[in-house]
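Of the protein chains in this complex, all but one are displayed in their positions.
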Amino acid sequence: MFTRPLLLSSKLELTRCFKFPQNGMSQYPSYYIKPIYSNDKQTDLIKSGEAQKLAHVPTRAALNDQTSSIYHDDLICLLVNYLMKDGNKLLARDLVEKTMEKIKRVQLEKYHKLANEEEKEKVVLNPRAIIHQAITNVKPILQLTPIKRGGVTYQVPVPITDRRSQFLSMKWLIEAGNEKERTVRFYDQFAYELIDAANNTGRAVKKKQDLHKQCEMNRAYAHYRWS
Amino acid sequence: MRILPALWARGNPKEPVPFQEILPLKLRPFVSGKGDKTSNVCCLYEMSLVFGCLKENEFKESACGREIKSFQECFTNYNKQKYITKEREAKGILTPGEKRLPYRQLNKLLRMYPNEK
């Protein structure tokens, strides 16, 4: 029986995800490892000597948005992918960049209005930090699944994996960005939504709280789970 | 369709009815996996704790950090355990002295010691 050699990257995969084999829907055979494109990680591997071993392992090609830039952020790339429609990555990336620009402008406006130094220090000016905080604040803890018992479909509260929780968070934020007037640009609305979510207010956070309330109301059905 | 034989029957059948060996008197050499789905629901207790805490604090998650963390840990541990047991089952490793064997392991055992006549 073929046992996969436990490589560095696949060990990381194991600890994170328990559902899918490494292959999934990939065009590569399962023993191809994912590329390591970050400068820091590469220098670490060279120092520890792992790089010599990995150099002889077949590696997948790096995707176009897997860059060694110092501003590369996995979560932002994911957000761009979720926003993308019909494969129009250029538009999605443009929108996210304009969103980050708008976030900076709004926050700087707040910053300049404050007179007190201490309050100024508290204003977060890094758009990436705001996006991360917004996504964390909108992550739900449970979700509802429909389960049929005796001809009736009940909405049962069920625990949720981190990945799905993060996906739902980003999906709700994007939906909140899309709920806008005709004359308002998407990136402006999205920026306001993200800033609100980072402050634990706004439509996306409300959606999460509504979900939690619904789960709490349906807590009696939790026994219907088959797990 | 007990009705039809009853319609055709004439007179009372004599009890005791003589035994007829229609199918061979032999157990199946395998066990079906249908009954293996356990209905033990995980993390119900932790979930109820989370609900209680959220209700008290008007659904503010910042106040319920500990309960939420324990709930999430319970779920991740459960998933990890499930994956490990699934891997072990798929490989067919038999651990001696187990109380309840999954169907794959049982079938492997039965294949090792078949019922021969």
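Read from first to last, the chains carry the letters A and B; within each, the first residue is number 1.
We take it that a residue touches a chain if its C-beta (ideal position, glycine included) is under 8 Å from a C-beta of that chain, and two chains touch if they have at least 3 such contacts.
One rule holds in what follows: contacts and distances are computed from a predicted model.
Visitor: Identify the UniProt protein name of the omitted chain, choosing among "Meiotic recombination protein SPO11", "GPI transamidase component GAA1", "Small ribosomal subunit protein mS29" or "Mediator of RNA polymerase II transcription subunit 27".
Guide: Of the names offered in "Meiotic recombination protein SPO11", "GPI transamidase component GAA1", "Small ribosomal subunit protein mS29" or "Mediator of RNA polymerase II transcription subunit 27", the one UniProt assigns to the missing chain is "Small ribosomal subunit protein mS29".
Visitor: Sort by label and list the shown chains the missing chain touches.
Guide: Those shown chains that the absent chain touches are A.
Visitor: From the listed residues A:Ser30, A:Ser48, A:Asn88 or A:Asn126, report the one that touches the chain absent from this view.
Guide: Considering the complete complex, A:Asn126 is the one touching the chain left out.
Visitor: With the missing chain put back, one of A:Tyr111, A:Phe167 or A:Phe186 would touch it. Which one?
Guide: Final answer for the missing-chain contact: A:Tyr111.
Visitor: On subunit A, where is the contact patch with the chain that was removed from view?
Guide: 69-71, 96-98, 100-101, 104-105, 108-109, 111-112, 117, 120-121, 125-127
Throughout what follows, only the chains that are shown with their structure count from here on.
Visitor: I'd like the Å distance between the centres of subunit A and subunit B, where a centre is the mean of that chain's Cα atoms.
Guide: Computed from C-alpha means, the inter-chain centre distance equals 36 Å.
Visitor: Quick one: in the complex, what on subunit A touches subunit B?
Guide: By the definition above, subunit A touches subunit B via 1, 18, 141-142, 157, 159-162, 209, 212-213, 215-216, 219, 222-223, 225-227.
Visitor: Which of the residues in subunit B end up touching subunit A in this complex?
Guide: Touching subunit A from subunit B are residues 37-44, 47-48, 50-51, 54-55, 59, 61, 68, 71-72, 74-76, 79-80, 82-83, 91.
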